[in-house]
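Notes follow once the structure below has been shown.
Complex shown without one protein chain; remaining protein chains in place.
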Amino acid sequence: MKENVVIIGGGVAGMEAAKQLLFLGYTPIVVEQKDHLGGHVSQWNRLFPDMASAQDLVRHLGEEIVDANIFLETKVNFINRLREGYLVMLSNGVSVACRAILVASGFRLFDAARKEEYGYGVYDHVITNADLENWFNGNPDPRVPASPKKVGFVHCVGSRDLKAGNSQCSKVCCMTAVKQAIEMKEHFPDAQIYCFYMDLRLFGKKYEDFYINAQQEYGVQFIRGRVSEVGETLDGHLQVKAEDTLSGKPLRAQLDLLVLMAGMVCNPEAAELARMARLEMDSDGFLRSADNISGIVGSNRPGIFYAGACTGTKTVPETLAEARSAALDIHRFIQGK
Amino acid sequence: MTDFGFTLSRSSALDLSKADTRLYEKLCSLSPDARTCMGCGSCSATCTAGPYSGMSLRKVILGLQRGQDVRPMLKGCMLCGKCTMVCPRGINTRQLILNLCRIYD
Partner (left out) sequence: MIYEGKQKIWKDYQKEIPDDHWYYVRSCIRQNFFPASERKFTDITQQVLGKDVYETPYHTTCGGIAYHCDAIPQETAMTIVARQFALMTEAGYENYVPSCVTSFGNYIEILETWREFPELEARIREQLWKATRREFKKPKYLAHTSDLIYHWRNEIAEKASVRLIDHETGEPMRMAEHIGCHYAKMFPSKGIGGAEYPYVLAGMIESWGGQVVDYPERRHCCGYGFRQYHMKANRGYCVSNTHKKFESMEPYGIQAILTNCPGCCYFMDRWQYVIAEQTGKTYGKDGFGIPVFTYEELAGLVLGYDPWDLGLQLHQVAVEPFLDRIGVRYDPKAKYLGLNKEDILRPELPTNLKCF
């Protein structure tokens, strides 16, 4: 009989790991709280840097793991330590004995309403990056005007924000903002797009090319200054305040739509798992890897492994690479090597 | 008008919505690479005239984006071309300045 490996989280990390573990001859048991696989990526529209379809990625991964045991709308109730391995009790009544568990519980999008000054949920035309992807996916959103003339993107919403309890950079939002700015300009060629940033952290392959392209081809203007306050005018426009730090002057602008680049925080379920399985949390609020250079996918417990954004903010390719790495480490662990 | 010994101060705030950026757009049509400026400041750092004349190409481009009159700064340029040598985005800064002078004429 093939050996079970429990994968907690059915996002792209869990799916990719399941695919690799199937290949290595195991039976992955994917436990997902939602009613579908793919996590955040399944709600996204296109992925940088090549504007690949997020749905295609999730669909391809899904096709490769049809032989895995997948439990949707299922939670881990508790994890008991056995003499060798673990007993994982699921909310659907199933309990699984296994030698290895992969935690791929991912991140949660920062609740943008907590930055009250931006008025998410209060003003008519303030949305998040996730809302915009949802709109790109063809789902109507009354907050997106029919033909916006001025659109603003606010970088670092809930990221690099000690007051919000998050010191971390969420890594993907700068690039997401550039991507979404371009996409908005494609939807609304007459619109002027502004990106309000503190630093532009465009570290990945071809990201800088995107930035130059956004400037040159799409006329996106990048304003170095964090938006400090948003108000709503009588005709429903947004009035934003920022400092134009490169001019050294306060700046005001009226916008038709404001997109908040909500950052990544650790999925609160990870803390629950940590309590159940005595895993350590890192100082940034994510799970602590065995080693942040050579052991990202390892934990402080034998047989428990990590992949993806449960240990920190990650891009999709980083997440997929970690998932493959974790699958290999699990294989080695079970083989006793 | 009553003299109170003080008057309303003028706000230094820039209003993006009221900024007239037609000059900037015109410049970009002649020098499309103007758009790729990322405000790094290497042009101003290396500028021969800047420390004495107030010229800063970074501020010229930013000022145009904000709809400001940048002619006083422009007058300080000596067209030496040093900024063209340092721009990491490869902007043809000398040509950009000449184009701008042409627009102002």
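Order of writing sets the chain letters: A and B. Residues in each chain are counted from 1.
Here, a residue touches a chain if its C-beta (ideal position, glycine included) is under 8 Å from a C-beta of that chain, and two chains touch if they have at least 3 such contacts.
Quantities reported herein were computed from a predicted structural model and do not represent experimental measurements.
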Residue touching the undisplayed chain, where the options are A:D56, A:D124, A:D141 or A:E217: A:D124
Interface residues of chain B (partner: the chain not displayed): 1-2, 4-9, 11
Residues in chain A touching the chain absent from view: 113, 116-117, 119-124, 229, 231-234, 239
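Heads up, the rule we're going with is that only the chains that are shown with their structure count from here on.
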Chain centre separation (chain A, chain B; CA means) in Å: 39
Touching residues on chain B, where the partner in the complex is chain A: 11-17, 28, 32-33, 35-39, 58-59, 62-63, 65-66, 89
Residues of chain A touching chain B in the complex: 150, 194, 200, 211-212, 215-216, 219, 221-222, 224, 244, 246-247, 249-254
